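Here the complex is missing a single protein chain, while all its other protein chains stay put.
Now for chain A:
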């Protein structure tokens, strides 16, 4: 029996928020625990450890993922962006600013996951990805409130800040569009 439970370790590389880390990980370790316990990046939260609440959402190779459901060993060489990587040079992203402006959080525990998820939502809409509520699958989706609510429903907030979260995503989407139009 002992052989079954002796930890097996593997060396992997993770690029987290632009910084490369060489790590020796237990093959059972989730990406979430690796970020939080090994790298000290505790912004990503553990709410359920089962991919049900979304508090651990990070951008994994550019796409949102539940870090609690990802085994670190399976993501050797991956690029990860966590909530700590959303601000640039101390400047908050439009989403981070909008969450503050719209009071899109209370206790703040789901907020890092909400922000990473919302960052991906803006990107997914930009790429023309439809959601379950998109009417015309061939047209570019417009992030109206129904679209935002649907796309953000993988991130639970027990404080009930959804009204503010939807307003914040809507505001950031507009701001991003305006900035893109200017550019």
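Rule of thumb we're sticking to: contacts are C-beta pairs under 8 Å (C-beta built on N, C-alpha and C of every residue); 3 or more make two chains touch, one makes a residue touch a chain; residues count from 1.
The criterion applied here is as follows: contacts and distances are computed from a predicted model.
The chain not displayed here is annotated in its UniProt record as "Xanthine dehydrogenase family protein molybdopterin-binding subunit", chosen from "Simple sugar transport system permease protein", "Xanthine dehydrogenase family protein molybdopterin-binding subunit", "Methanethiol oxidase" or "Isoquinoline 1-oxidoreductase, beta subunit".
Of A:16, A:31, A:55 or A:120, it is A:55 that touches the chain left out of the display.
For chain A, the residues in touch with the chain missing from this view are 1-2, 5-7, 26, 28-29, 33, 36-37, 40-50, 52-53, 55, 82-84, 86-87, 92, 96, 99-101, 103, 105-112, 115, 145, 148-150, 152-166.
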